[in-house]
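If you scroll down you'll find the structure; I have some questions about it.
Removed: one protein chain of the complex. Kept in place: all other protein chains.
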């Protein structure tokens, strides 16, 4: 609502074309509309199609259940990350159609199936130990309406395995690279594709890995262009980010 | 294609069952198609339009000059980052049309002007001290053929300044957020737009900033979706990344 | 007691106006009175109204119970922080009126109800996962006789939620900001109010959060004035500090 | 402007008591007024009496001079921190009455002298090497209109020196403690006063001091209540914070 | 070999100027010979004699069992590191001859006994707490076909114990030094032998040991030549490395 | 045994005054005697009176029991640190007179009572949570034959409590200061006594304490002379060190 | 002055045996005497024989000169550490007999020669690069009246060099070990002597040395008993500490 809209509204009031009640309501909405963040509001939380997201770590089973019960009153899909088996069982009681990816620790509730994108997100992982992060990312991307291709166990120690999968990686619109230990896979892929690469360091490893710090620093210092990084083990964040890009 | 496949193919050629054209095509695909990285080669280094990039930090003036002299023999645009005044003077001797952004410490040589994208990259910075990184990013994005909008000095300590610029930020296809100190700007913008946000922590600050570490960790832990991070002060990397996204 | 007081006392002794017993007692008190730390003693530990505080982490159930049993012989209110359910049960046996905030892990024993302050402390938290720290702070502030207003789940990723609560935040005499992850909330609020802001980083988050380090560094580097910081998860310390300011 | 205000305004327009131009203008102002951050705006940057602040580190002499030249067109006092001698000389050219505290690296321009507070801020420092931070804090507090008392060289290695100054420290409304090395002074003072203590770790020291990290961690872990912490060497922040408290 | 080379080759085949055998060989060499990594493939994963390795940490018992079941279909020896008792029991069900070193947490399956090397690897450890790493290294080295000598409990605090074992240490072709705490043993041995020394820091210790960081930094900064370092507790890596050297 | 001793020995052999057996034995002893470290050997491990020490952390109950069973065959006192209740029960089976300090997690077996030193070691601790380290130190010092005085709960937050105990602290020949959190106690005591002060940082605390790192750095940066530091929670090391000094 | 002293004093006043002036003065002295820290005062700063110490780092030449000029009015020896050549020249102007150890960066002014101790302090250093710290320690120890023996370049990489000096090291009453890089020398010596060992990590080294952190951690984790540690490069602190022990 810009300056002329306001004028026109006031003229309508003056002319009696619009009642005070209606005008008052429109004006009260202004702060959000004009500042523009109401769109976020609408976009992220209200508009049907975008999932409601619950981060379950550090929450009790009851808290998770109650939150989802409330969400079920709306029409959005629901995504609960870092959810354990017990949480899933509790959710299932109130929503039998809830799905659970035990590896990715993700509960999904699909209230409406969205059409998938034509372009796809490639999720590439160095080793099988990175699978929990891969699955969290894949479930997130999928619920957000993206087509997903997973390529696992193509770590740089056996680089020919990676090359045999380059076709499918190159075909993606955006690539998520998931790797722990030294995280070198992000740099290698960053040098081989000219698509945006979102790197997810994982806490897989031990000793001087320091809970994923080694992979994180490695990815931040990538000598390859086009690589950006999200938090350690943050499969959800990478997929959310990738989804925005995939839908551009 | 294994040994016997090759033999069979050759026998078909010998027998005249397969034409040389067809056989040739199958063989040519072998090394590269299967591995696929030849495209990168073409894409990044050979295809005209992509700039040659020199990272000048830790190089001598002579090394920078020699490298650029060699690059001048090709037809690509040239971008030299982290270049000091002295390096620029040396380059100017061999290439009088070279430009220099002293704030961003970037030398640019435009051998062919590319048409700019319709969509633009917004580069948003918290404070005036972040300008060197902003300029490095802007020069890079521009040389890569992107339209750029710069919005500076909208740090969260005076958040109304940010809101008055939301329109132009929201209009971008991809947003680069440059911030030092506590780097909170990335989270706030990440919550206000639904475009990909590439966060660049800067080393601006002191004490417990630890050379940009505070902003880096802050951005990696952003509670807002859609935010990914590049290395501290890495304006080039953010712009390179943003350019890939902007051209999707 | 200054120089002339001492002289006068000695003259009283010489004149026989004061007995040696009495003078001796006054002189023996000198070191503490003159240095002033007796006041601390009186203030913090003896004066009725100030609670006795037990930090239960790392103590056995028996140690906590014994300590509180001893404290019950005095007239002060009692606050036991970081107390688990089992400790509370043990305390309840010896003091049935003891209260327990299970979220904040705080046992409170109110032996005399203090009148609350007119001004209030606002405790603002980014997310529901920060609630344990919020509750610890709220219980502490309340037992210290402060009126408290809690505002939860106003993290910067949805900044409009924060704005709808600015009225009550601005009305406080001192503001406690509780936030994990990137801790950006402290900077944003610091820029919006001109009251002292005490920031409490929480260990909520994962990966490069490093147990609250990210939020801590973020808050220490806040670009907004008026923000000071206490230890990670230290709701008690923030409230104690806020109480001192609120009662100035 | 609340709901009934809006209604009344609309009725005035309808009744013709208020022109559309005027009403339109009032409505356009809404977003800022209702959200309340316009007050910040007014308060911090527009209201005479609050100084304009320039953080000079990382700025060129010219940038500092230009910024201050612009500020001189307003009526506020001006404070430039982390300013070197050369910057001061440049400022002096355009503002001969500018003052310079070379130890604290602070330029001050007093366009109007504010009455000082009755209560005072005590700035207590462990050693003479902490003086630059003390001076930055003192100049800031003073320009903000606070009475200041400085107590220097009372480090805990000779704790009797501290005790002889306790009277003046206890008399303050708020205490700033400046200490490097192990920063123990903050805990000791925190245990001796019941006023808010703002601790400033300094980078004074060497080796395992790690640029002030030792003092910072020490102060954050203070076993004494009532201690909060600002960034390493941040005398300005401590004073700004103390000023807010002192004026409550 | 470019397009025209291929064409010419095919024409030669068609014309009968080149035999199929010769042409086949030239073509087969294309993908791998030019790139060269096929040898790795053959060497590490296909050639009988090299063990298959499973890193069990972070895997479920079922995952370990399934992986090994698959490996049993090949002819290689199998090594499963970081395997717990439960994993071993599961493996034993499908392969009764599987061995288990409970201290080293290593499952070994020997499908063909390789002849041991003449030269041996000395594995020297500072204390008995380092034994798990020693055993992991010893099992690995042994399965890779190396003769191994273990020398334990020769930490530098009682250096005469080390000297009495120097003969056997000096006799090795390569020396693995395993030490936690301050890791000084690597430097001392590095100064006493002129064989390659591979240092393995262990997480043995507490406090400022920081999970092996102290020993790691110590070993990286060794003042003795000839010392290189692997990850904390990485007995497998040290042995794998030593085996390569021992077989040179 | 110097050159002339050797000559004399050889002459005795030549002259038949000494048998080859005896001479051979004396020569074989040379390496240790001449280098001097045999004394250590004798001193620390063989000479009756010095305890045998077992560090139980990371050992199994059986390993601890077996080690002590072996030690029981010698005449030395035995000290087992970091021992849990279960280990103690196992040891008690083979040595009913074994004592156990459950707070300090120390098993002691006194095979001969040594006379205590006249001078004493003062062990001063900031809080009751530091007691486990205090007890480990006290048991160690006592078994090594030192008189010990414990002064607990004299943290700097209530410094008058410390002053009331200064007499006994000053009377010691060497002072052990045990403190967690910010570890300021070491500096304060270091400034008040002129005896050697051995500081033991403890892991007591949370958040930015980082497992004792805050106290460790604080103590290393102590502004008071005469303070040296041992590892975090290392009560044994402090007492061993203090015992050496106390017996000088 | 205890209770009966006070009574007696008051009785003297009452009886007229002591004037009010005199009694007043004695009472005013009480706080310091009774608390006992006056002794420190007397001991460290007033008693002739103990040097005045100036830490010059971060001070201007003028500040150093002024401080020493003031000190020259007393009768104590003077020690200025971390002093550069320019500072020395300035001091020499006002005190021509001032000495300067350029390697150790120490200015010494001997106003009275103290008799040296019979027992000596051994200062042992790993390499010649550690000499600045050795010299700082040696000058300090010497000025404090200790006999000193320096043993340099006996790093563990050539351990036989150390053994040839064990006699003189064992002869000391207290041993200072100075080492950078991996700092292993402290552990080796700690295992060979049964005297108190004070370890000084130095910042000598590079890379993962992290300014002395590697040696610091190494020494804190020493597996040898009897080793305590001071700050990185803190030769003064080690010598001050050693002097206290040497004079016990």
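For reference, chains read A, B, C, D, E, F and G in written order, and residue numbers begin at 1 within each chain.
Keep in mind that, in the parts below, a contact is a pair of C-beta atoms (placed from the backbone, for glycine too) under 8 Å apart; a residue touches a chain by one contact, two chains touch by 3 or more.
Treat the numbers as computed from the prediction; the structure is a model and nothing was measured.
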Touching partners, among the displayed chains, of the absent chain: A, B, E, F, G
Hidden partner chain, touching residue among G:60, G:89 or G:128: G:128
Of A:13, A:64 or A:156, the residue in touch with the unshown chain: A:156
Interface with the undisplayed chain - residues on chain B: 37-38, 40-41, 44-45, 55, 57-59, 63, 201, 203, 211-213, 216, 231-234
Contact footprint on chain G, counting only the chain that is left out: 128-129, 158-160, 204, 206-209
Positions on chain E contacted by the hidden chain, ascending: 34-37, 39-40, 43-44, 163, 166-167, 170, 173-174, 191-196, 198, 216, 220-221, 225-232, 237-238, 240-241, 244-245, 248
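Just so it is clear, only the chains that are shown with their structure count from here on.
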Neighbouring chains common to chain A and chain E, by label: B
Shared chain contacts [chain D and chain G, defined touch]: C, F
Most widely separated chain from chain C, with each centre as the mean of CA atoms: E
Duplicate of the A-E contact set - from A-B, D-G or C-G, the pair where over half of the pairs recur: D-G
Euclidean distance of C-alpha centroids - chain E vs chain F, Å: 39
Two or more partner chains touched - positions in chain F: 35, 37, 40, 44, 158-159, 191-192, 207-209, 213, 216, 220-221, 225, 231-232
All pairs of touching chains, each written as two labels joined by a dash: A-B, A-C, A-D, A-E, B-C, B-D, B-E, C-D, C-F, C-G, D-F, D-G, E-F, E-G, F-G
